[in-house]
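Working notes for the structure below.
One protein chain is absent from this view; the other protein chains keep their places.
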Amino acid sequence: MDFAHDATTEELRHRLLRFMAEFVHPAEPVARAQLATATEPWARPAVLADLKAEARRQGLWNLFLPDPELGAGLTNLQYAPLAEITGHSPHLAPEALNCAAPDTGNMEVLAMFGTPAQRERWLRPLLDGEIRSAFCMTEPDVASSDATNIATRVERDGDHYVVNGRKWWSSGAMSPDCRVFVVMGRTDPHAERHRQQSMVIVPRDTPGVRVERGMHVFGYTDAAHGGHAEIVFEDVRVPADHLIAGEGEGFAIAQARLGPGRIHHCMRLVGIAERALELMCRRVAQRVAFGKPLAAQGVVREWIAESRVRIEQARLLVLKTAWLMDTAGNRGAHTEIQAIKIATPLMAEWVLDKAIQAHGAAGVSQDFPLAELWAQARTLRLADGPDEVHRTSLAKRELRRHQ
Amino acid sequence: MDFAHDATTEELRHRLLRFMAEFVHPAEPVARAQLATATEPWARPAVLADLKAEARRQGLWNLFLPDPELGAGLTNLQYAPLAEITGHSPHLAPEALNCAAPDTGNMEVLAMFGTPAQRERWLRPLLDGEIRSAFCMTEPDVASSDATNIATRVERDGDHYVVNGRKWWSSGAMSPDCRVFVVMGRTDPHAERHRQQSMVIVPRDTPGVRVERGMHVFGYTDAAHGGHAEIVFEDVRVPADHLIAGEGEGFAIAQARLGPGRIHHCMRLVGIAERALELMCRRVAQRVAFGKPLAAQGVVREWIAESRVRIEQARLLVLKTAWLMDTAGNRGAHTEIQAIKIATPLMAEWVLDKAIQAHGAAGVSQDFPLAELWAQARTLRLADGPDEVHRTSLAKRELRRHQ
Amino acid sequence: MDFAHDATTEELRHRLLRFMAEFVHPAEPVARAQLATATEPWARPAVLADLKAEARRQGLWNLFLPDPELGAGLTNLQYAPLAEITGHSPHLAPEALNCAAPDTGNMEVLAMFGTPAQRERWLRPLLDGEIRSAFCMTEPDVASSDATNIATRVERDGDHYVVNGRKWWSSGAMSPDCRVFVVMGRTDPHAERHRQQSMVIVPRDTPGVRVERGMHVFGYTDAAHGGHAEIVFEDVRVPADHLIAGEGEGFAIAQARLGPGRIHHCMRLVGIAERALELMCRRVAQRVAFGKPLAAQGVVREWIAESRVRIEQARLLVLKTAWLMDTAGNRGAHTEIQAIKIATPLMAEWVLDKAIQAHGAAGVSQDFPLAELWAQARTLRLADGPDEVHRTSLAKRELRRHQ
Partner (left out) sequence: MDFAHDATTEELRHRLLRFMAEFVHPAEPVARAQLATATEPWARPAVLADLKAEARRQGLWNLFLPDPELGAGLTNLQYAPLAEITGHSPHLAPEALNCAAPDTGNMEVLAMFGTPAQRERWLRPLLDGEIRSAFCMTEPDVASSDATNIATRVERDGDHYVVNGRKWWSSGAMSPDCRVFVVMGRTDPHAERHRQQSMVIVPRDTPGVRVERGMHVFGYTDAAHGGHAEIVFEDVRVPADHLIAGEGEGFAIAQARLGPGRIHHCMRLVGIAERALELMCRRVAQRVAFGKPLAAQGVVREWIAESRVRIEQARLLVLKTAWLMDTAGNRGAHTEIQAIKIATPLMAEWVLDKAIQAHGAAGVSQDFPLAELWAQARTLRLADGPDEVHRTSLAKRELRRHQ
């Protein structure tokens, strides 16, 4: 259980921190200004293209991908402190490094399960940051935390699959750069419970695909992540070779996809919480009320101390989980992945709430990133399964240990 | 300490409940559709005009105003259960009844302190629901929870006052119907600490007034409340008779204004929490995961029970406060007003958070009112002074009792 | 919903407050000294006899009993502020007034359901404070929160009932003055689920009764309440006329008994919390650390303010419940009784925890009543059914409202 940064990590960390200081943080006001004058509501700020080019030039590209042929070939433990740093500027840095959800998960799926043709057509441009993608799993009409509830049909018809159903919270799908969807649906309703689902690639421009609207998250469109679309699939036909892996593999692929996805979110959340704590400390040092700076208020100090204590604990648990995924596999780290999925969003939400309170009304406004990041952390208590589902599952495993 | 509804209250409650059922709730989808196709971002939905006309026709108008000549002449205790009911549809009902903040506070100020001319020119159209108003107190550059920090200058120059300064979170000021601002500024920086401030009426179209932008609240513009504007006052000249009461009275007027304002917010929050609990109960009864309705999950039941327990306690504290304001005056109810200001937003925030979680991703979206109402409740932990300021003040009074 | 004190209550309150000031609070150090030198571990301090005589003389006797022939004939709402005051000295005052659990519940049962002979033999000396009693329901071998689990047998044999079983947490049974047990057992295991149990009077000196030990509560024996005994009943024969009401009535009697019992606990807990807040305020005003009194620390002030806010809410909910029991009966107040059972111990526990923390190490010690009162409040989250059972039941009723 060695969490120290090895030489590779240390070198990348320094490079990334310099990149953040020289390029990303200065780009933040630029991006804000570009978005303020944008005419296309879902467009990304032009400065992102520059950041992507620069990051790629500097070798800070596809760091998330463990496959050394296709990506940086880092372990989870090596990637963790880097992903955390991208959390300091979560609306620019992950995408600048081509490490943004949901593309990362889709790239991993294609890297692991894609045919050579699938990889050539979709993985390549994703790795190059030329297109974006969406993952279509959650459905409006059923409690999707129970994956067996999923109702979208994917039916074989000759040498095609025909997709029918309604998805929502398909993250990334509102982006004008999004070209392809990975869709989970039911191929065989009569199979064993976890073998009914399959995953299929659906190019966005396939007839019958209708992107209906972007879902809001506490008033935000989350355009930085390409939004979260509601999509109708009506007799959408794709060639049979668009199936990923095999029929009935959908649930297993989703599981394989979710482990890394969850830890990436948590790594970034630790960075987000650090950013919030920094903003809180800076604000309270400057702001004066009732004759002394807010930093001299006991209650504010309690928030700061408690934030530090909670961040440290969450980071260590994330690092342990990364190390365990590297050494025992995603399945061996199941409990820990659930543990960080429960603990980290709550931690970040708490720190952000206190940082907001320390900022007064400014904290809930567009002048600071705190409220939007809070909404993101809050939503992660639901995304990829609500806390309650993870707690139940974790508890069952704990109970089994003592029987 | 009698909280029972008297005959007047009971009759009004029944009338209001019927009005909600027959007019307000059916207008909710209409308003949503009208807003979705609106071209003016700050316009209110057309259906509101109908609701206002109908409410006035039914005598459900200006219920908040204790002055029987001008308003309904209800006590706080009589108004409380009515305001709570408007919380069931907080984006339509309060305005439909001409009981929406910040106009209510401004009307009370003018009713109590206005000259006949001020009342004729501004109070009359406000009482008639023809115009709206804003209250300009908070400033971006200072911690405004300490009112003595306020820096905007209001200087006498001949028979005018000249206003210079920058305000933000001026609620209501983005509304196209907003015609007048009540502005708090410093007339005498050398006076005793609580006698430096004055309040002055500034017609919105006075030269030098520049409404710069609407502040966001967790991504929402809060257009339903006329937004929250940042406003620059640059050499804004108003006739000397636009002063409210006298020079140095600003702080006292603000205090007089805040007591009722705070309890009105809390009354509505109780209604909002009831609405959230109802939505939660309905959702979990229908939604099935892992083979049983969510309503059968122990954790969900705990949320529901705890919500009921918290709502009941907050409501009783609000009623006691209303009763105390009626019998001992706002000053005699100081501790209780602070107590509900601390307790009620936290309660509503908690209930809303659980209701959101019970709705899954739908809970944070635009398909349910929960996320927006959460943002509102959260913001009320800052508006009119952050919780921490109220707790400090309340604790000092408690400590004095034991010395 | 009128919570005001009527003339009777007001007069009794003043009399009781004077009695507390003149007799009870001065007796506290006396009792402590007597207990410190006592040889019999379960004996009550001698000063209690004086307090009882004085209370009776002053007409502050059996205030809990609504029956005007036998007790004070007060409503729950009238009794509530009086019971709260006894919470200021919870180890002396309730017993001094002959208003201590579990005797109050047993007296109510006998008053409501006892035969003339039962009342003459047992209720009379209990009303006179000459003997004490215990209530034997909970069993060590089953989860007794589910009353249908109760396994003790009460079998008819000729003109006797024979009791066999093991009870624990039989409060009051360790007291040397305890002469009689009210025992709940199963008379008919084949009857309908809530008709299997009966209640029977068992004189303590009946052969076969074996009081084995007193249960501890966080290190305390709770001798002030007569302890909590583990008792074995082995072929204990009592005449058939010792049955209370009829066979199969046990569950209904227990329910009738628990409503008032729960609210009495909650009333006293409000008083206990007030005492804790007072102790906290006094302590922090005197104690100096790092150059200023603890009362100047922001965090301490937050505790004080929050304590006040929580106490007020809990008290109002208790008063509403009392009023509802008076006007709608125990059954009509079912939800509220559960609500206060959930909310009040948690509130008191929280306030006591903060008061302890404000006292430093002294807070957990025998020099202040805080730690022992904390243990009592904590235990009330389990006694008469754990919070979780009440929350589940309350939630089910709430869910039904929306179906």
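Residue numbering begins at 1 within each chain, and the chains themselves are lettered A, B and C in the order written.
Just so we're on the same page, contacts are C-beta pairs under 8 Å (C-beta built on N, C-alpha and C of every residue); 3 or more make two chains touch, one makes a residue touch a chain.
Source: prediction; values computed, not measured.
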item: Chain not shown, its touching partners among those shown; value: A, B, C
item: Residue touching the undisplayed chain, where the options are A:162, A:182 or A:314; value: A:314
item: Among C:59, C:239 or C:360, the residue in touch with the chain that has been omitted; value: C:360
item: Chain not shown, touching residues in subunit C; value: 138, 140, 142-146, 149, 168-169, 215-220, 287-290, 294, 297, 299-300, 356-357, 360-367, 371-372, 374-375, 378-379, 381-383, 386-389, 391
item: Subunit B, residues in touch with the chain not shown (by the definition above); value: 297-302
item: Subunit A residues touching the omitted chain (full complex); value: 1-4, 277-278, 281-282, 284-285, 295, 298, 300-302, 304-306, 308-309, 312-314, 316-317, 320, 335-336, 338-339, 342-343, 388, 390-392, 394-396, 398-399, 401-403
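Rule of thumb we're sticking to: only the chains that are shown with their structure count from here on.
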item: Chain located farthest away, centre of subunit C as origin (C-alpha); value: A
item: Whole-Å separation of chain centres (CA-atom averages), subunit A against subunit B; value: 37
item: Multi-partner residues of subunit A (each touching 2 or more other chains); value: 297, 299-300
